[in-house]
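Left out: one protein chain. Kept in place: all the others.
Let's turn to chain A:
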Amino acid sequence: MSSTTPRHTALDALHRSLGATMTDFAGWDMPLRYGSERDEHTAVRTRAGLFDLSHMGEITVTGPQAAALLNHALVGNIASVGVGRARYTMICQADGGILDDLIVYRLAETEYMVVANASNAQVVLDALVERAAGFDAEVRDDRDAYALIAVQGPESPGILKSLTDADLDGLKYYAGLPGTVAGVPALIARTGYTGEDGFELFVAPADAERLWQALTEAGAPVGLVPCGLSCRDTLRLEAGMPLYGHELTTSLTPFDAGLGRVVKFEKEGDFVGREALTEAAARAQDNPPRVLVGLVAEGRRIPRAGFPVVAGGEVIGEVTSGAPSPTLGKPIAMAYVDAAHAVPGAPGVGVDIRGTHEPYEVVALPFYKRQK
């Protein structure tokens, strides 16, 4: 990252007044936690949590060929997404390497909003602009046009209902509709990164504080608390959701990451990475290099990204994310391991934690799935 001073969201002063511990994340000064990250995690699993995610990068794509451009630039079939719906997808290099994972919202017939990770937003923007050549479509940098506030957890529908007339019951998972929340115009999306039901609200930065305060007040009776990035990480890890820079990198294809389902070869027209991804799909099928698995500790020491996974004294893989799981009460990790050791229950697998081989159980992902 560049060494310039970090950027601040529209809610910066509010975070400080709440006593947040701040951290530099992808060039942004973001709340890491307000109090105990474990309590914040539990609040989202059992009640509700409020997040400032304004660091995420919004890019708007408009024009008669907006759908065709995104079908060419991304690996998913974006043209098939209905108006008011969203899709989890990826943008890859020509060699199939993952540039970023994205959520694309179709706001209108000829208008999409692409939401990129903060760390990759410029890369995604540049790639989309480059790939737009020859298409009748406009790519617009809207990073500064939005603040993003998420309310996540089982109580989140009730909290939001008290502040909006929008039809939340009709708003399915991975859908988004324009509406008004607490008097603030918002794109209301039923998406998230926690493994719980929840909403992400894209609003003008000038309205962010008013919306945050309204959600705080409406959520107080049911135990909503402000939540930082620390618990966001443990929530997504328990839910088995990948994080760019950990489970996803330019040296991996979606097939290597176990997410080949996002690549839609059957869509019309060519797309960036098609040839390489066709080969990667065959390779993953016949001779997978390493497989993404879950690991659950028998002891208490925490595996961290980069720690070697071992079996029989040999290194058989590498941890990509690890943390104490508040829900399981044990350390958990995601790791890429050799296919021979990737089966749940594979014997003798451990993690090398600063020289000590700690025993770990190989499990299928996710670690946690909510009851619907």
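Note that a residue touches a chain if its C-beta (ideal position, glycine included) is under 8 Å from a C-beta of that chain, and two chains touch if they have at least 3 such contacts; residues count from 1.
Quick note on the criterion: contacts and distances are computed from a predicted model.
Chemist: Select, from "Electron transfer flavoprotein subunit beta", "Sugar ABC transporter permease", "Fe-S cluster assembly ATPase SufC" or "Glycine cleavage system H protein", the UniProt-recorded name of the complex's unshown chain.
Modeler: Looking only at the record, the undisplayed chain corresponds to "Glycine cleavage system H protein".
Chemist: Would you mind spotting which of A:K161, A:R261, A:R300 or A:K369 touches the chain that isn't drawn?
Modeler: Checking the options A:K161, A:R261, A:R300 or A:K369, the one contacting the hidden chain is A:R300.
Chemist: Would you mind spotting which of A:D12, A:E37 or A:E58 touches the chain that isn't drawn?
Modeler: Residue touching the absent chain, from the options given: A:E37.
Chemist: On chain A, what residues meet the omitted chain?
Modeler: 21, 32-33, 36-38, 230, 234, 300-302, 304, 323-324, 331, 354
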